[in-house]
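All protein chains of the complex are present and in place, except for one that has been dropped.
Labels A and B are assigned to the chains in the order they are written; within every chain, residues are numbered from 1.
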Amino acid sequence: MSIKYKTIFHIDENSKWKLLLTNVSNLLVAMENENFDVEVLANAEAVKYYDATQDLGADINTMKLLNEKGVKFVACNNALMANNIKKNNIIEFVNIVPAGVLELVLKQSEGFAYIKP
Amino acid sequence: MSIKYKTIFHIDENSKWKLLLTNVSNLLVAMENENFDVEVLANAEAVKYYDATQDLGADINTMKLLNEKGVKFVACNNALMANNIKKNNIIEFVNIVPAGVLELVLKQSEGFAYIKP
Partner (left out) sequence: MSIKYKTIFHIDENSKWKLLLTNVSNLLVAMENENFDVEVLANAEAVKYYDATQDLGADINTMKLLNEKGVKFVACNNALMANNIKKNNIIEFVNIVPAGVLELVLKQSEGFAYIKP
């Protein structure tokens, strides 16, 4: 049985998305053939990137590909409301949690490593 | 017996205080009626926000309220000295530790989750 790599990436600045996606992509390559659990938790202004009504260019394809490989993308509902982003408008594979900070605490208590790009 | 949520927030940029206070407030709402241990550790220039001789506007009331609910605010003494902030001038409910980085290490070794807004 292979080790299960559990990691939660935290992003709260919209300008950090390209760096974050590179980080996650590199991690998946490095963990090839390993059992993993990788989540991207966006709160504060970073949830704006989940708004599907904008043109994200190549990044949306990267996100889709990562999601197909098992990466979970999660949004903080407090942040969605604070940024006036309607749930109907967010990227379809993004999950919503009531509070992003609580998600960060819970995952770390379950043994997830924390990485803030 | 409820789970004890242990979390240390790390702040080292003065410009991140409003985001941090929103994060901590959201966490407390999400953990309502749960047993928790939440600490805010400020080092580097972020300790400037602990200087009670300035006008912090509504943020000082938010900090007081969070502290009354159990949130601990802690300052790194190395940073206080580096920023010429006198201990007599800091907010009364702020505690001081000799080295903020050691506090971050010790708390994580005690099972605290780490969050850097």
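Rule of thumb we're sticking to: a residue touches a chain if its C-beta (ideal position, glycine included) is under 8 Å from a C-beta of that chain, and two chains touch if they have at least 3 such contacts.
Since the model is a prediction, treat every value here as computed from it, not as a measurement.
*Asks:* Write the list of chain B residues that the hidden chain touches.
*Replies:* Those residues of chain B that touch the unshown chain are 10, 12, 43-44, 76, 78, 98-102, 104-105, 108-109, 114, 116.
*Asks:* Which parts of chain A face the unshown chain closely enough to count as touching?
*Replies:* Missing-chain contacts on chain A: residues 3, 5-7, 19, 22-24, 26-27, 29-31, 111, 113-117.
As a working rule, only the chains that are shown with their structure count from here on.
*Asks:* In angstrom, rounded to a whole number, how far apart do the mean CA points of chain A and chain B lie?
*Replies:* Taking the average C-alpha coordinate of chain A and of chain B, the gap between them is 26 Å.
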